[in-house]
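With one protein chain removed, the remaining protein chains of the complex are shown where they sit.
Right after this comes chain A.
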Amino acid sequence: MTWDWSAVSDFMPHFWDGLLVTVQILVLGSLVSFGVGLVWALLMRVPSRWVTWPVGVITEFIRNTPLLVQLFFLFYVLPEWNITFSALTTGVVAIGLHYSTYTMQVYRAGIEGVPVGQWEAATALNLPLRRTWTAVILPQAIRRVAPALGNYVISMLKDTPLLMAITVLEMLGEARLFSQQNFQFTEPLTVIGVAFIVISYLASLALRALERRLAH
């Protein structure tokens, strides 16, 4: 096996395309998982079994089935009901939804960690329920759990190559395509491997900085 630098430079244009797609998946998927996870967490606090039971079943189901199965389902089964999205949109929705079932548990812990005295003070000041959530409880809860949410972003990064299975050309997809066309596997796979490490490392540095900032 020999290392061929010219293969690296040939691959680089494809690598940048793939990197851009990977970052898109990660950013949009994270936003979906943060938003939907928060909705799940709030729905689980509605004092009615008619809400919490179905939400519990749905999220348990999503959390305990493989992301790859969900990707295939959304990509190949939904079109049969005339619901079609681009591969990238489908992938972002699937990965975001999958991770939302984890972020909901993070939010739950954060919400339960806000001292009961905060709720009592909000009642004593007659704050409306919505305002209590938006101004008092959630800012404190999210501050507590921001580092834990960040850890899921790093996990999600490592799941982005699964989207290759539904034809999304993220980094691994680009590398595989290049390899198959040029019969050079070592260089492109090494390049994207290094890229994953670098992104993870930068993300964990950013997370640590965030943790320090939040710890006042």
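One rule holds in what follows: a residue touches a chain if its C-beta (ideal position, glycine included) is under 8 Å from a C-beta of that chain, and two chains touch if they have at least 3 such contacts; residues count from 1.
The rule we apply is simple: contacts and distances are computed from a predicted model.
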Protein name (UniProt record) of the chain left out of view, among "Fe-S cluster assembly protein SufB", "Phosphate transport system permease protein PstA", "Cytochrome c-type biogenesis protein CcmF" or "Ectoine/hydroxyectoine ABC transporter ATP-binding protein EhuA": "Ectoine/hydroxyectoine ABC transporter ATP-binding protein EhuA"
Per the touch definition above, residue among A:Gln24, A:Gln140, A:Thr186 or A:Ser204 touching the missing chain: A:Gln140
Hidden partner interface residues of chain A, rising order: 115, 117-118, 120-121, 123-128, 131, 135-136, 139-140, 143, 216
